[in-house]
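Right after this comes chain A.
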Amino acid sequence: MSLALDLFTLVAVSAGALFFLAGALGLLRFPDTLSRLHALTKADNLGLGLVVLGLLPQVSSPLGWIGLIAVWLLALLSGATVGQLLAEAVRPPDWSRQATRSPEEGPPRD
Partner candidate 1 sequence: MTSALVVDGLLALLVLGLALRVTFARTDYGSAVGFMGYGLLLALVWVRLAAVDVALTEAAVGTGLTGFLLLGAAARLAPGESFDAPGAPGFGSRILVGLLCGVVAAGLGAVVLSLPDPAPTLAPLVAENLPPTEVANPITGVLMAHRAVDTLLETVVLIPALIGIWSLASDSGWGGRPGSLPLLRSSGPLTLLAQVLPPFGILVGIHLVWVGADEPGGKFQGAAVLAAMWVLVLVAGLRRPPAVIGQRLRLLVVLGPLVFLGIGIAGIWLARAFLAYPEGWAKPLILTIEAALTLSLALVLGMILAGPPAVDRSDPKVGP
Partner candidate 2 sequence: MTGETLFGLSGAALVGIGLYGLICHPGALRKIVAFNLLGGGVFLLFGVIAKRGGGALAVAGKGADGDPVPQALVITGLVVAFAATAIAIVLLRGLGERRARASQKGDGSSIQPKRHSGGG
């Protein structure tokens, strides 16, 4: 039984780590801010979620489970709303007209 649980941890944590890699690569390689945001949310929700899922069998106390799940739920909540806020903030005011063109507008800020 414990072997099966360990195997479960192994698989879930590895999958979560892969999502983090995907998120980081997306953040580096995607061409504009909004698609980078998309990449980031994958790492946020799935990466952290799978890591938490994988760690659950390794923690014995029920309080520890609650804590781990609370971390993930909080990350989900803040990730979802913050994604909206960020997207709202970076979206050009005339987004709907620009949607067909490249969303990366204006000169680099820095």
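Here is the rule we use: a residue touches a chain if its C-beta (ideal position, glycine included) is under 8 Å from a C-beta of that chain, and two chains touch if they have at least 3 such contacts; residues count from 1.
In picking the candidates, the idea was that all candidates are chains of the complex that A comes from, given by their letters.
Note that this is a predicted model, so its numbers are computed, not measured.
Visitor: For chain A, which of the options 1 or 2 is its touching partner in this complex?
Guide: 1
Visitor: What part of chain A is in contact with candidate 1 in the complex they form?
Guide: Residues in contact with candidate 1: 70, 74, 77-78, 80-82, 84-85, 88, 110.
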